[in-house]
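Apart from one protein chain that is not included, each protein chain of the complex appears where it belongs.
And then subunit A:
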Amino acid sequence: MSAQPPVIPDYGEPSACVARDATFCTDWFGDHWWNLFWPALVQHLELTLIAVVLGFVLAVGAAVLCHFKSWLAAPVSGVTSFLYTVPPLALFQLLVPVTGFSVLTVEIALVLYSLYLLFTTILTGLREVPEDAVRAARGMGLTRRQILFKVELRLAVPSLISGLRVTTVMTIGIVAIAAYVVDQGLGSLILKALQSPFNTQFIGAGALAVALALAADGALVLAGRLLTPWARTRRAA
């Protein structure tokens, strides 16, 4: 007869830090980087990116439409701001019966949240394009489409970027809550660690979420600078 496996699996010897039950164990964090933290970080980024990109496309479309047909702006703004006020957990609760405990549920909710800030900032950006630049463009014989793509959207880039910045940071935060729906992202590490007295996992995951938000924000600032060389220039002496 072969020996039965032990009832309690052999986890090996805990490090001194873990044995002491310290607040944060760097060695444990390092040991679990590749099997725990890194995959969660990548999932977190993926969930965020899909939501922001989809939300951005929808919001640009809606904002351009409302820019052309201004009577649409009030109703669209009303709907998006209403969606924005629904608490995330409540929205998940509403969606789960329809789309299940799935990534789809999470993305639908994230996109709906992103719309309000993106739509508002993009429409404001389009409306704040200097009137004389648009009038000159019309007077020179640019078509409505050319004015939109060559002048208005280009001049709205700073607004687009600032909208993307707040939305991205906000979405990274909400993705952490989405762990209630799908077992993905840094939120799921935090959620599981909440039930354990061992702190390194949730501190590590939380810190990574903060770092991700800061990095994404920084990347967008950089992208904004590259896209608007004209905004950096100061009057030559």
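Simple rule for what comes next: a residue touches a chain if its C-beta (ideal position, glycine included) is under 8 Å from a C-beta of that chain, and two chains touch if they have at least 3 such contacts; residues count from 1.
Here, contacts and distances are computed from a predicted model.
Visitor: For the chain that is missing from this picture, which UniProt protein name fits: "NADH-quinone oxidoreductase subunit J", "Monovalent cation/H+ antiporter subunit D", "Acyl dehydratase" or "ABC-type quaternary amine transporter"?
Guide: Of the names offered in "NADH-quinone oxidoreductase subunit J", "Monovalent cation/H+ antiporter subunit D", "Acyl dehydratase" or "ABC-type quaternary amine transporter", the one UniProt assigns to the missing chain is "ABC-type quaternary amine transporter".
Visitor: Which residue, A:Val53, A:Ala136 or A:Ala211, contacts the hidden chain when the whole complex is considered?
Guide: Going through A:Val53, A:Ala136 or A:Ala211 one by one, A:Ala136 is the residue touching the chain not shown.
Visitor: Please pick, from A:Leu91, A:Leu126 or A:Val151, the residue that touches the omitted chain in the full complex.
Guide: A:Val151
Visitor: Mind pulling the subunit A residues that touch the left-out chain?
Guide: Counting over the whole complex, subunit A touches the hidden chain at residues 130, 132-133, 135-143, 146, 151, 154-155, 157, 228-231, 233-236.
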